[in-house]
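Note that this complex is displayed minus one protein chain, with the remaining chains in position.
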Amino acid sequence: MSEVQLTAAAPPAAPATAVRRAGRASWGYWVAWTWLGSVILAALFAPLLPLWDPAVPDYSNVFGGITPQHWLGGDTLGRDTFSRVVYGARASLLVGICAVGLGAVVGGVLGMVAGYFRGRIEKLLTWIADVVLAFPGLVLIIAIVAVLGASLTNLIAGLAILSVPTFIRLSRATTLVVAQREFVQAARAYGCRPLRIIAREIAPNVVLPVAAYAFIMVGVFIVVEGSLSFLGLGIPPPTPSWGGMIAAGRTELLRFPHISLFPAAVMFLTVLSINYIGERTRKQFEVKESNL
Amino acid sequence: MTDTMPVGSTGAPPAGPAGPAGPRRAGKRRHTSRYVRARLTHLLLVLLAVTFLSFVVVDLLPGDAAVVVAGENATPEQVQEVRETLQLDRPLLIRYVDWLGGVLTGDLGSSFRTGQPVLEALGERIPVSLQLAVVAQLLALVIAVPLAVYSAYRPGRLVDRTTMTLGFAGAAMPQFVLGMVLIVVFAGGFSSVLPATGYTSFFDDPLANLRSIILPCVTLMVAEAAVYRQLLRSDMISTLQEDFILMARSKGLRPRAILLRHALRPSSFSLITLSGVNLGRLIGGTVIVETLFAIPGLGQLIVQAVFNRDYLILQGALLFVAVAYVAINMLIDLLYLVLDPRVRRDV
């Protein structure tokens, strides 16, 4: 049946809450960005900052409390906790960002190839993704670390491999939808080369969801790196990492909780900021208001 | 790491049969059986690949299993002897085929180190891991579902905002940190109401069993509950905008009945997918919690097996984990058939 000039001029589901929400979103959002920005800047410029050497023990500061010299006290060897937290940020962020970046690029491209060409290549890729997902990630990481040796690069490689299947799935699902759209069909009809279509027409539409997911995954991987360090499989000492610091304080947890507490709090706040920003960004596209 | 992987990732990775499958009306029967067969073949291939991959991985591990078994001080002759007894000198593919043959006859071999049959070792660990995984999942759902339903009913109000904030905190809390905090608070530092470490079998002492798994399960559950609440809430909010909800309201149904009888089921599909994926990952993926609370589960068994090059134990454990993962995925598919009549036609 035909509508006489069908244009919904009054969407009933666009109430003032949307306005209020948008206005209120700001402060938590900016606090999160400020924290994340400070952590990133501190990590980037750590060697330039007036910090204690994170690797030099100081026996006068073993289990040390908060003093004007040592803002967050000292650890089991008397090393300055604040300095180690800052240097630890380098390791944690490096692992998180590089591993996710690698995984997102590789998985994103493979997913687009699978979603665009379909057929055998899609079957093969989804099958590989399934295999990696069914394989306990921990064993894979341990194996990689054991085979290649515990190092930053190997850790990044292992985590990147772990994240590839999820990105393949996400990118493939998005591509399936995008490939049905008119502009892709048109490009196909013009006889554009497939790789060109993928790069020019599909990739710009897949980047956003993949990037949004990757952002959240950075937080997840910071925790994963911490967990590995906690098991003694992470970045080898004496390089400071948040997980390693938390694990190191575990033996003195009841007497000197601050040794674990400070790096744990920093890790928590960083992951919290990432999750919060990711969620806010995602929510901008969400309609809210129920029929009830 | 498997046990932290799904946590914090608010968007469930696209999984399950809810893909862009168009309606297929004709030949329902034939489609169903073909679908089941295709699925089974696929899963069988996944199993084969996983087990073979683990063979390769173990083989690549540096250090010689024979040396590990024979001991540091063994002579080269002794090591060679051990190698021959364990058949480690044979090619990888032959050993794999041998092992597969053993699996088919129900023989998974024995541990290199202790001589304990693999099946027996698994039998000790599997119930522990299963209990942890299942109880943690149930706890997460029991806590998340009511909060999500109420939050979706009144989005932006007090309950929604409070649980969202708590959820953010929960999802950002690494398990090993949360576990440590829980130990300090409940099992040592401030009070000792619960045991900090150890595991008691349910059949030995049900009460002690429950006490021993509370802290580990809470540690496992918090982040998942947060993610589940978020996921179900947003799915539920979009369901509540559907016409059939307005229709239900216009019938005179009260909000409670609409939420529980009309909105919950059509909103629960991604939640079910995600919790299935998580359950699959928790089985064998609870190493952090097992280490922290000294619980003899599959995760610890796997990690020890990797370090000890105890490859038959590792093979057996990985086989079980993969089978569990695959079986849960199939169960989820079946659950879809029960929950959504539309899928019944589409498969």
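Order of writing sets the labels: A and B. Residues in every chain begin at 1.
One rule holds for everything that comes next: contacts are C-beta pairs under 8 Å (C-beta built on N, C-alpha and C of every residue); 3 or more make two chains touch, one makes a residue touch a chain.
The rule is simple: contacts and distances are computed from a predicted model.
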| For the chain that is missing from this picture, which UniProt protein name fits: "Tryptophan synthase alpha chain", "Acyl carrier protein", "ABC transporter ATP-binding protein" or "Light-independent protochlorophyllide reductase subunit B"? | "ABC transporter ATP-binding protein"
| remark: Touch with the missing chain holds, among B:P76, B:P91, B:G115 or B:G252, for B:G252
| said: Under the stated touch rule, tell me which residues of subunit B contact the chain that is not displayed. | reply: 242-244, 246-254, 261-262, 265-266, 339-342, 345
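The definition used in the following text is that only the chains that are shown with their structure count from here on.
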| said: Per the contact definition, I'd like the list of subunit B residues that touch subunit A in the complex. | reply: 1-5, 7-11, 13-15, 19-20, 42, 45-47, 49-50, 53-54, 57-58, 60-62, 152-153, 155-156, 168-169, 171-177, 180, 183-184, 188-189, 230, 234, 237-238, 240-242, 245-246, 249, 255, 258-259, 280-281, 284-285, 287-288, 291, 299, 302-303, 306, 314, 318, 321-322, 325-326
| remark: subunit A contacts subunit B in the complex at 13, 17, 21, 127, 130-131, 133-143, 146-147, 162, 166, 169-170, 172-173, 176-177, 212-213, 216-217, 219-220, 223-224, 226-228, 230-231, 243, 246-247, 250, 253-254, 257, 260, 264, 267-269, 271-272, 274-276, 278-279, 282, 286-292
